[in-house]
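Okay, so here's the structure we're looking at.
A single protein chain has been omitted; all remaining protein chains appear in their positions.
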Amino acid sequence: MSVVYLVMGLALIQYQYFGFQVGRARTRFGVKAPAVTGNEPFERYFRVQQNTLELIVVLVPALPLFAYYVSARWAAGLGAVYLIGRIVYSIGYIKDPAKRGPGFGLSFLPIVLLLLGGIVGAARAVFTG
Amino acid sequence: MSVVYLVMGLALIQYQYFGFQVGRARTRFGVKAPAVTGNEPFERYFRVQQNTLELIVVLVPALPLFAYYVSARWAAGLGAVYLIGRIVYSIGYIKDPAKRGPGFGLSFLPIVLLLLGGIVGAARAVFTG
Partner (left out) sequence: MSVVYLVMGLALIQYQYFGFQVGRARTRFGVKAPAVTGNEPFERYFRVQQNTLELIVVLVPALPLFAYYVSARWAAGLGAVYLIGRIVYSIGYIKDPAKRGPGFGLSFLPIVLLLLGGIVGAARAVFTG
């Protein structure tokens, strides 16, 4: 399971890095707290972090669920695809928000697979006892 | 415990469905990324997802804590009430944000009970254990 927790930890570090980029963008574009809107370039950095937050709350529980009911190796592999997908997403979004699609798909799909695998595994354990 | 993980997985799927609705509302109401404000109907879908995000980060750890220290059966039951409450909340909010109260209460109350049960259980284990 440790490889799954390692991938989880790396996903959390990556997410914190996006948060760090938001802080830097605040200074660079002169967006004073508590504002988070009103400056389009800043909003790109902010939305990358927020969208990653939206996904990571699913990734973090889905990783151990999938690992427990299906396979720890496959959980780690799907988690690694997520990590790469988020790099693509982040770079794409900051260049041009209209081009965020591919990176989003590459990071969202592994989460869907992890979650569905975990749910099917848990359901089978409940109904077959 | 599998029934608790099943409920957790369903709550995460429901949350992702709300996220999917936000994506569809973006297209429908012509709200271009990175914007998330400026179109009131879009903001309703967005706030349903965001409010669910705000709750799910508590629900996900509270479910296994309550199951471990109190009862897995009751954890699953309270989680099921949450799931129904979020359906009511989502439909109510999108119709009229002023009517989001009942659905919010029905999804928030089980989380409070799960969390308090988990905290009391952990505190008892610390101080008597």
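Labels A and B are assigned to the chains in the order they are written; within every chain, residues are numbered from 1.
Note that in this section a contact is a pair of C-beta atoms (placed from the backbone, for glycine too) under 8 Å apart; a residue touches a chain by one contact, two chains touch by 3 or more.
This is a predicted model, so every value here is computed, not measured.
A.B. asks: Of the listed residues B:5, B:18, B:46 or B:82, which contacts the missing chain in the full complex?
C.D. replies: From the options B:5, B:18, B:46 or B:82, the contact with the absent chain belongs to B:46.
A.B. asks: Out of B:26, B:86 or B:100, point to the residue that touches the absent chain in the complete complex.
C.D. replies: Reading the full complex, the residue touching the unseen chain is B:100.
A.B. asks: Specify the residue from the set B:33, B:57, B:72 or B:88 that touches the hidden chain.
C.D. replies: Per the contact definition at the top, the residue touching the missing chain is B:57.
A.B. asks: Counting contacts across the full complex, list the positions on chain A that touch the omitted chain.
C.D. replies: Chain A touches the missing chain through residues 2-3, 5-6, 8-10, 12-13, 15-16, 19, 32-37, 49, 53, 56-57, 60.
A.B. asks: Write the list of chain B residues that the hidden chain touches.
C.D. replies: Output for chain B: 37, 40, 43-44, 46-47, 53-54, 57-58, 60-62, 65, 69, 93, 97-98, 100, 112, 115, 118-119, 122-123, 125-126, 129.
Quick note on the criterion: only the chains that are shown with their structure count from here on.
A.B. asks: When the C-alpha atoms of chain A and chain B are each averaged to a single point, how far apart are the two points in Å?
C.D. replies: The mean C-alpha positions of chain A and chain B differ by 19 Å.
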